[in-house]
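Have a look at this one before I ask anything.
Excerpt of the complex: some chains, original placement.
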Amino acid sequence: MGMVGGGRNAFIGAVHRIAANMDGLIELCCGAFSSDPANSIESGKALFLPENRIYKTYEDMIREEKKLPPEQRMDFVSIVTPNHMHFGPAMLALENGFHVMLDKPMTFTLDEAKQLAKKVKETGLVFGLTHTYSGYPMVKQARQMVKEGAFGKIRKIYVEYPQGWLSGATEKTGNKQASWRTDPKRSGKAGAMGDIGTHAAHLAEYISGLKIKQICADLNIFVEGRPLDDDGNVLLRFDNGATGVLTASQVCAGEENALAIRVYGEKGGIEWHQQEPNTLIVKWLNQPAQILRTGVGYTTPLSSFATHNTRTPGGHPEGYLEAFANIYRNFALTVSAKMEGKEPAPEWLDFPTVEEGVRGMAFIDNVVASSASKEKWTEFTV
Amino acid sequence: MGMVGGGRNAFIGAVHRIAANMDGLIELCCGAFSSDPANSIESGKALFLPENRIYKTYEDMIREEKKLPPEQRMDFVSIVTPNHMHFGPAMLALENGFHVMLDKPMTFTLDEAKQLAKKVKETGLVFGLTHTYSGYPMVKQARQMVKEGAFGKIRKIYVEYPQGWLSGATEKTGNKQASWRTDPKRSGKAGAMGDIGTHAAHLAEYISGLKIKQICADLNIFVEGRPLDDDGNVLLRFDNGATGVLTASQVCAGEENALAIRVYGEKGGIEWHQQEPNTLIVKWLNQPAQILRTGVGYTTPLSSFATHNTRTPGGHPEGYLEAFANIYRNFALTVSAKMEGKEPAPEWLDFPTVEEGVRGMAFIDNVVASSASKEKWTEFTV
């Protein structure tokens, strides 16, 4: 794996490295860690990389790595830069035959996302997107239960992602994370909706297996002078007739990453909270609710999609890094299978890719347009 | 107290009687318990009432009770009939000088509610409305903390009331509760929104001290053949600029009365769940969240509005019946004060009355109209 971005002090870069590293399947072998070449070099050294594999630019990295013999060169590129720096390295990597793992949201614009999707289709390369939350075992369990019809037809979806860290003008305090996320030049059209609303939308579609069809969005800016939404509520209609609500906010003072989802069908439903991710509450019409737990062996076992993504037996809480690592592991298993000419297992193919990425970018476009519109319902277009 | 409605097998009538009875301040002395005179008489007997105080109609009751000497006759009328039978007895009671306690929603139509409000104003009689949930001590604590500015300006309100009991066509199974609630002739313009959406709206306004100013509603019918909404989502804008979401549904299979509210201001916020009503989570920006509990004596004590409405020390869970009884108790204390020519304490006056009732009926009108409209935002008009 070669990394683009993720130099020292970059939160998400370190997360990607731990996740990639967790299962012993992936080795960081090179990187262009910063747009500042000195920072890139220092970062690479701190990661014990040999100097000749630390590059000043991603262009250098892709070009030079390609020259190496296949067994030496990186197998794929992991891109962990801010949103406006996703497309360039991703496209160049694909054009040069490298598989790509990309942080979400996929690109700066929907158009870029579509270009990448087209290129992935043309090349047949493997493309992963780190919508981490769908990497949790209990999320996968929920999806499979819905898929198998346990709850009948789905009627309602409530998905919410409240955070509180942007309750004040954090971006003016030198906080780098806040700074680029609230800057339209680096973040894109949307603030909270791009950063965390896309996670919520992905989670809703992932678990329900449904597609958002119509939306009615209300985006807001609460902190004075902030150019992008820091809060928003969206009414949803799904393609099967289900309705729902999506909320995403970064001004819910006191909240961390309180992503939660409830899905209700005719016969029951599920409730899941990211901050206690190993518990899945399963509700039933006229039956007591059940508490399903990561890794526990029941007589009717958890789905293979849940167990494949679990490292320890029940009672050993698995967290965010493990969920993140599940995406990397499935991606890596798929890459390996492809390289060996084998068919990846269905469980390996279960990671977000260009379709989800394009829908995420479309989500941003659609909610921004809907929020600006006086019309109540607007079609979700891609 | 004389009761209208609430004959045998009527769920809410029994609740009203327990609540009224709880604190030894109110005595059931007469009633017209059913539109079926035989049922009324049998119900009254089962309640140990003397036969001459069991009436066949509410008209009889009001007329005959008025003839009794003041110290013998009922002090107020409690009306616990289905919605379409609220206005008649309430107006007649007011016209005859009786105070009134009424189950919510206030009336069948907004116009009726306004007439009652006008009559209350004219007569100076005491009027109570059983929006039970604002009777919980921790809800009152939340309201006072917001009022005192603990959280700064309020920005966001999420209020939700998911139930699951109408997931199927319960109204076709002989269930009386389901039957009238899904019948526009008895329930009014709205189903779920009238029955429980009004509770959610009242709770949001009660805790926040704000008024809903604009709405964007989406009401749905999931169970085939049902004439009224069994589900709905509403985007909210409040008069101070705060935004919010209200959801109310009776098709969330597996849910009981999962009413919950979160209110966020600049500096923190609150979270409260009706099913665990003695816990109030108080969240703070950059400080650990706190767990406030009913009845516990802290160095900085709970608000007098909370403690006045608590019967037992901390650790003795108080429930729905106590919350209900708080409304009756405050109503009765206010009635007594008025009868004795004294000024009621602020804590006694803290029960829902005609203003809340009119707003509740307006809420129904407004969400039904908004849901039918193609316009995104509609003004909340009364």
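We call the chains A and B, going by the order they appear; numbering starts again at 1 in every chain.
As a convention for this text, a residue touches a chain if its C-beta (ideal position, glycine included) is under 8 Å from a C-beta of that chain, and two chains touch if they have at least 3 such contacts.
On a predicted model such as this, the values are computed, not experimentally measured, just so you know.
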- Task: With 2 chains shown in place, count up the copies in the whole assembly for me.
- Result: 4
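Assume only the chains that are shown with their structure count from here on.
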- Task: Could you please state the distance in Å, as a whole number, between where the Cα atoms of chain A are centred and where those of chain B are centred?
- Result: 43
- For chain A, which residues count as touching chain B in their complex? 151, 155-156, 158, 160, 162, 164, 167-168, 216, 218, 220, 222, 231, 233, 235, 243-245, 247, 249, 251-255, 262, 264-269, 283-285, 287, 289, 373-377
